[in-house]
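Just one protein chain is left out here, and the rest sit where they should.
Let's turn to chain A:
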Amino acid sequence: MSNASMEALQPSLQPQPGAPDNWKRFFTFSTDHKVIGIQYIVTAFVFFLFAGLLAMVMRGELLTPEADLVDRTVYNGLFTMHGTLMLFMWTFPMLNGLANYLVPLMIGARDMAFPRLNAAAFWLVPVFGVILTASFFVPGGPSQSGWWAYPPVSLQNPTGNLINGQSLWILAVALSGISSIMGAVNIVTTIFRMRAPGMGWFKMPVFCWTVLAAQLIQLFGLPALTAGAVMLLFDLTVGTSFFNPELGGDPVLYQHFFWFYSHPAVYVIILPIFGVFSEIFPVYARKPLFGYPVVAVSSLVITGLSGIVWVHHMFASGTPGWMRMLFMFTTMTISIPTGIKVFAWVATVWGGKIRLNTPMLFALGGLIMWVFAGITGIMLASAPFDIHVNNTYFVVGHFHYVIYGAVVMGFYAAIYHWFPKMTGRMYYEGLGKLHFVLTFIGANLNFFPMHPAGLMGMPRRVASYDPEFAFWNVLASLGGFLLGVSTIPFLLNMLSSWARGPEAGDNPWRAIGLEWLVSSPPPHENFDEIPVVVSRPYGYGSDEPLIANASEKE
């Protein structure tokens, strides 16, 4: 699209009644989806730093084979809280923040469908964040049963107290589930009901498709997790026997409840990142998203498949052979829609006019690490191989390539890409690139060595290990510390740019999309006049206008 027509699309700056630079709004019960979006993102990032600090203590412990830096109980509490905080206080809130901020802008809505519900869902996040943090200070310390909380270990309560780390953990996870269901109802309704005129399904940006696909998973999966959590809480506190083998319960039943949600949950996490990739590659390669309709629909295919594969987390558990084989086959199919997306991104980038600025670097780095993770994922789907590496560091390496490599890198890509829109300011490119280099090296140095360690037979969740694993662990620890360092240029960049970065303008990337047609930061209700969409979302290289009413305004 030529520059001239791009500029013609930009409405004149609106007066901004919401005074976006008034920082106090971020501490109130605001119902503006943009405020809530930033509240989510900032809250999540604080917990990311906290959980990252816990991880660095763990990496410190793993520098040497002996359990010497912290007590074993402390180590076990650390990895439990690290995993829990990273998932429930960082990834999920961060994704909800992005979805909150971007979806209404991208579909041409003035706000979410239920603004009060939206604010309520957000304010639950600090509540369960505080509960989880407080569990460090109750007698007996936080939960030490891992983020799966498998019984019977999670039912063993050495303090004998009713209020203990484990019961607080269950309470927090249940609240998190409620908050996520509230968010999911809101987002799904918004996407179904509030798209601007003309925005048919196949004119909707892929990010919105992926958010929809992800939130549908929350709606069907979370009830199972919540049911499992409530039964676990009853077993723990009032002595019921759903999962307690001493009283005739079945601990494997809990695993089914847990993974019926928690496998799909990994797709709740990755799908919106697929959306971020799909938004970013066209902008910085200046080409339309290759195979847009297929990329969009494959998100929903993944949603469907993600509901029938959970037993691949139980290949070495008390599952019979036929069940292992059945779920091996279903799991393998999920790599097909995923592969289609990867090839589509590569084809989007191929032959483009590529600009390697920070968002693009993070997106490309994230894609490369995702390809690696997808390949180890298929290996894990192969039951006979998984039996060797199940519960070893190989699995830990796999999912950190996904969750750090693709998801965290995707988050960073998104933050840099939409930072000018959110704040009206430009970040500093040099610091951004430094941040990328440190993150990319740190993540690979941290998580690659976990694969050989796992292949050699190093179990996960260990405070001490046999000396043969020391070499890979030292490398991983160095990578871990580097990742800690990598957040410094990011924080510096964000804080100083937000305070006094150069003015960004409404559309610094010359990107196509409704969010780029409004001022930066967008006015209180986003659109003065709701736009009428007439084209597909990624019209790079062609001269069609995105919306109809722009011409009238000229």
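For this structure, a couple of remarks:
Convention: a residue touches a chain if its C-beta (ideal position, glycine included) is under 8 Å from a C-beta of that chain, and two chains touch if they have at least 3 such contacts; residues count from 1.
What we mean here is this: contacts and distances are computed from a predicted model.
Choosing from "Na+-transporting NADH:ubiquinone oxidoreductase, subunit NqrB", "Transport permease protein", "sulfate adenylyltransferase" or "Cytochrome c oxidase subunit 2", the protein name stored in UniProt for the chain missing from the display reads "Cytochrome c oxidase subunit 2".
Considering the full assembly, A:G141 is the residue among A:G37, A:P93, A:G108 or A:G141 that touches the omitted chain. Looking at A:V42, A:I308 or A:I340, the residue that reaches the missing chain in the full complex is A:I340. Within the complete assembly, A:V371 is the residue of A:V371, A:I441 or A:V534 that touches the hidden chain.
When the whole complex is considered, the residue among A:H256, A:R286, A:K433 or A:H524 that touches the unshown chain is A:R286. Among A:F48, A:F92, A:F128 or A:Y150, the one in contact with the hidden chain is A:Y150. Chain A residues in contact with the hidden partner, per the touch definition given at the top, are 1, 3, 67, 70-74, 76-77, 139-142, 144-146, 150, 152-153, 156, 158-159, 245-246, 248, 250-252, 285-288, 290-294, 316-318, 320-326, 328-329, 332-333, 335-336, 339-340, 342-344, 346-347, 349-356, 364, 367-368, 371-372, 375-376, 378-379, 382-385, 387-388, 390-392, 452, 455-457, 459-466, 510, 536, 538-542.
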